[in-house]
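Every protein chain of the complex appears in place save one, which is left out.
Chain naming follows the written order as A, B and C, and within any one chain the residues start at number 1.
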Amino acid sequence: MSSTSLTLGRAKLRLPRRQVPVLATLVLLLVMYGIGVSQYRAFSNAQVVFNVFIDNGFLLVVAVGMTFVILTGGIDLSVGSVVAMTAMVSASLLQQGLPAQVVLVVALLIGPLLGFLMGCAIHFFEIQPFIVTLAGMFFARGMCTFISGSSIPITDGFWTTMSQQRIGDPQGNFVSISVLIAFAVVIAAAWTLAYTRLGRNVYAVGGNPQSALLMGLPVGRTRIAVYTISGLCSAIGGILLSFYTLSGAPLIAVGMELDVIAAVVIGGTVLTGGSGYVFGTVLGVLALGVIQTLITFDGSLNSWWTRIVIGGLLFAFILLQRLVGIRYK
Amino acid sequence: GNSDTGDAGNDGKIVLGFSQVGAESGWRTANTTSIKESAAAAGIELKFDDAQQKQENQIKAIRNFIQQKVDVIAFSPVVESGWDTVLKEAKDADIPVILTDRSVDSADKSLYKTFIGSDFVKEGRLAGEWLVEQKKGASGPVNIVELQGTTGSAPANDRKKGFAEATAANPNLKIIASQSGDFTRAGGKQVMEQFLKANPKIDVLFAHNDDMGLGALEAITAAGKVPGKDITIITIDAVKDGMQALADGKFNFIAECSPLLGPQLMDLAKKAHDGEQVAPRIETEETTFTQDQAKAALPNRKY
Amino acid sequence: MTDSRPVLTMTGISKSFPGVRALHDVRFRLFPGEVHALMGENGAGKSTLIKVLTGVYDTDGGTVTFGGTEVSFAGPMQATAAGVSTVYQEVNLCTNLSVAENIFIGREPRRLGAVRWGEMRRRARALLSRLDLDLDVSAPLGSYSLAIQQMVAIARAIDVQARVLILDEPTSSLDADEVAQLFRIMRQLRDEGIAILFVTHFLDQVYAIADRITVLRNGQLVGEYPTAELPQLTLVEKMIGKELDILEGIDEQPKRAVAALEKGTPLVAVSDLGRSGAVEPFSLTIHAGEVVGLAGLLGSGRTEVARLLFGADRADRGEIAVDGQPTGLPTPSRAIERGIGFCSENRRAEGIVAELSVRENMLLAMQASRGWLRPIPRRRQDELVEKYITALQIRPADPEAPVRNLSGGNQQKVLLARWLITEPRLLILDEPTRGIDIGAKTELQKLVTQLSDGGMAVLFISAELEEVLRLSHKVVVMRDRRMVAHLANDDSLDADRVMQTIASGSHREEVNR
């Protein structure tokens, strides 16, 4: 068949296009970093980059979980509250004198459990993810204030070590253990998405749930799994946050779900599902982190200008990303 | 100033990195303005960062200040706990830290130089004590409703605590309802509307800030009651609109929480930079206002 | 056919949807080693029967026996696992995934839990070459045309080690070559003892491959017959329930004269229209009242020509003149303004708006051209909808039914109605007869003839060459995304000559470029 050879030629030309959004994001990120270096003294310190990772490790982990959910075409609004709830639960259990290992296990179970329940509600009762996870968000935040109205400090030795241990080079540059954990999560997630059945089912369900069902794929199981994974990532994120702040506070991570969704979407994952990469999400988180670092380094903006400039930088970033994307289309 | 340590300060100026909570209220904005103005007046270069009410953002800001090698770091902690790690990094970088407005709960007091600011518990207590004094002679029960700040926030927790402690002195004083009005006028009004409908007899309103009190005023008026007379109103903060209401006789008492700690902060920043010894706790000069005092003070209120 | 025990028996199957009784007490048997055709008009209940079998729908009553035991599959996953492999009507694959994945997802080759991508691609290539396809298996499926997607769906189904293979209208968008290819494989599988359930509206195909035929009408069983004992005419009568001489009607369509039409300014004159990577620049004229057929093999670029003409894809070069007036490159709304309509081949993705009602779907294009400020008066709406529901025999005849509840063929009719309502001057029909039953197809062909007699120009694309030849005044041949010949449809033109032209790609006998 003569026609098919041509098809082949055309498809080959198309191949790298799938990576274009991610590449564009990477380039823009580097440009933004370059601007920072040229504008602000001390921006070029390696530690600045490390700090972006240290300060956004928990965000990254949560965003990875959200990537799974968004890839199936869903959304999880509960992540910020689950992060806070996990930190609160850990802090309050530690305060009551439970051993660190037990606390870790308990804290890491709550998030996935909630995620699992939400996934079940979404799948079995066919309720829209938005409303289910919004209820989950109220619930988790409610648990936070229910546990304690005020913040609870953590003095546990294990937590303190995890928090203050610096892993670094002789120049004094360092990262925290949380960063390593975040990287581990990223790699595990990327591997899961690329190389396991679950991962491929996630893309299929996001591409077309009805087709996936007719193809005999476990649509329900996949849906429930992604919300459970997101819950697990939120729980890990919560633990990292409690390492980060050594406390549990009822109002921490308010509105984090939006940051997370923004990071995932900036990273090139499409909100309707079916396309995107964990690596893109990493870039999305970094983009948000660098924007924030730029603003702190500037140090001349008042509160409202801070917001306006964040919005402006976000806009510039997304616009350029989009334009680069179109150019190569 | 000395140029030997200040690497970011190019012309020998002291560089102060300040991380503000946000701009969530008029009070906070006045606080920011005070700090900016007095920094300029004192010849200190200010690196200002707005954390948008998020602790994570404040920690990030402090890390970046350390990278920029500012001379002094100051910040108003969003919450009390969770600062040890980053404060340790600041200490390792030999940058003195000053807390404003609110303290942190670190066991290691060497992590910061000093804390300058108001004491929320004390404000609540002052409000409560005034009420106890007023209702000394009351024979029957006095019904109090409370408008709390944002649930889980430190001022709300502390003011509630201080007020409860003080009013415990008189068993006649009973808090019959307590809800969160989120520190906003709209919130205060909406909650007060329901309080008024659910409780036929309300004698006292205690609001955790002026704004909620101002919102509640409208609800009280709409219910056909006279604020300040039928219902005694006590609030905290003393922003301009609140003071006006107090002077007009609509409020009965305000415990001040002054945002104007800029000059004191600059003073401390200089001392800290020069390595001078400073007291570990410095209270801002604050007072309380009755209606008459408000009338007198109102003409020269700055915020 | 040899084995006397059926591998699959369905008895007393009933299924109702709100307001529609899709199946009523239907019995169906499938023997190992046979190809069993399930026949019936659009909406007769064929797809529903299949979906009940594989557990997509629950039954309201009846039993399914598979391999001697009574079963009730909870869904396609269980059915597949039990050995029932299905290609549902419409392509039900994930266009965002690669071709290879679409074939293997759910049963990817793995090592230690990790998908072996290389192995998967290799096996996909091997499998596709069995179907005589050479695709880039790592390209996203969505980058291939619907026909190729259909082939991929088939590849997926035949790779499963199944005892029963179900194909619901797999050939609706395939060319003769691909059909032959498919049949070769179907025979091979049948000889291996696999039972095949096959749905199609093409009678020739039924007689070419089926051993046995079950006919449904209005959700009820008409009967089960060995193919040899059921003449075509009787089959049609059983399907539609009336005695009609449809077949003669179709065969005796006279050749259409072209000469008279080719005078004056063409309605649409295209010169050098092209889009790099999609189709080479081409020129074409269409006169009022003319039916132009596009012939070519699968993936030869017919759809792309149609899309460029309508502005569905943006051309990057060339010009279009309407009534001799040069107009800018079209966009869909501009094309409609100029009286061009386009009925896409991919009705699910590009045609119906599933949630809206039949009425709204029918009126969409007309409303769009009027602008939203001028709604069509309700009475006029009802008139129009009523008219076309009757004319095209759309069932159920309920204008307010959500279009997603209609059977595939009836959805196609709704789309056709959408464009007929706009009374276009040039109607582009890309595979309009896809999946519609023989009665409706004849009606449609008559309609096209009538419309063109009334002055409407039609660009007609169909995988069925006979149909193209029957209707067109002029046949344009596509090959490898290039227009290679314009042939006048006179007495000398027949399917063989068109095939030759396609094969040789020669430019002879061009008419009015």
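In the analysis below, a contact is a pair of C-beta atoms (placed from the backbone, for glycine too) under 8 Å apart; a residue touches a chain by one contact, two chains touch by 3 or more.
What we mean here is this: contacts and distances are computed from a predicted model.
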One chain of this complex is not shown here; going by its UniProt record, which of these names is it: "Diguanylate cyclase", "Ion-translocating oxidoreductase complex subunit G", "ABC transporter permease" or "Succinate dehydrogenase iron-sulfur subunit"?
"ABC transporter permease"
Based on the whole assembly, the unshown chain contacts which displayed chains?
A, B, C
Please pick, from B:Glu165, B:Glu218 or B:Asp248, the residue that touches the omitted chain in the full complex.
B:Glu218
Sole residue of C:Ala354, C:Ala397 or C:Ala503 that reaches the chain not shown, by the stated touch rule
C:Ala354
Which listed residue (A:Met32, A:Val89, A:Val132 or A:Ile236) would be found touching the missing chain in the intact complex?
A:Val132
Among B:Ala138, B:Ala168, B:Ala198 or B:Val226, single out the residue that touches the unshown chain.
B:Ala198
On chain A, the omitted chain is touched by residues 77, 121, 124-128, 130-132, 134-139, 141-143, 145-146, 149, 209-210, 213-214, 219, 258, 261-262, 265-266, 270-272, 302-312, 314-315, 318-319, 322, 326
Touching residues on chain C - with respect to the absent chain
47-48, 51, 56-58, 60, 72, 75, 88-90, 310, 312, 332-333, 335-336, 342, 344, 348-356, 360, 363-365, 367-370, 372-376, 404-408, 411, 418
List the chain B residues touching the unshown chain?
22-26, 28-29, 32, 148, 151, 177-180, 182-187, 189-191, 193-195, 197-198, 211, 214-215, 218, 222-224, 241
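Following the convention adopted for this analysis, only the chains that are shown with their structure count from here on.
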Please categorise the chain-chain contact pattern as a line, ring, star, complete graph or other.
line
As a quick test, compute the distance in whole Å between the mean CA positions of chain B and chain C.
72
Using the average of all C-alpha atoms in each chain as its centre, how far is it in Å between chain A and chain C?
43
Which residues of chain B touch chain A once you look at their complex with the stated criterion?
7-8, 17, 20, 22-23, 29, 32, 36, 46-50, 52-57, 59-61, 63-65, 67-69, 79-85, 88, 105, 107, 150-154, 156-157
Looking at the complex, which residues from chain A come into contact with chain B?
40-42, 45, 47-48, 51, 54-55, 144-145, 149-155, 160, 163-164, 241, 244-247, 249-255, 292-293, 295-297, 299-304, 306-307
For the complex, which residues does chain C have touching chain A?
56, 75-77, 79-81, 86, 88, 91-97, 101-102, 105-106, 108, 110, 113-115, 132-136, 138-140, 143-144, 148, 156, 177, 277, 297-300, 479-481
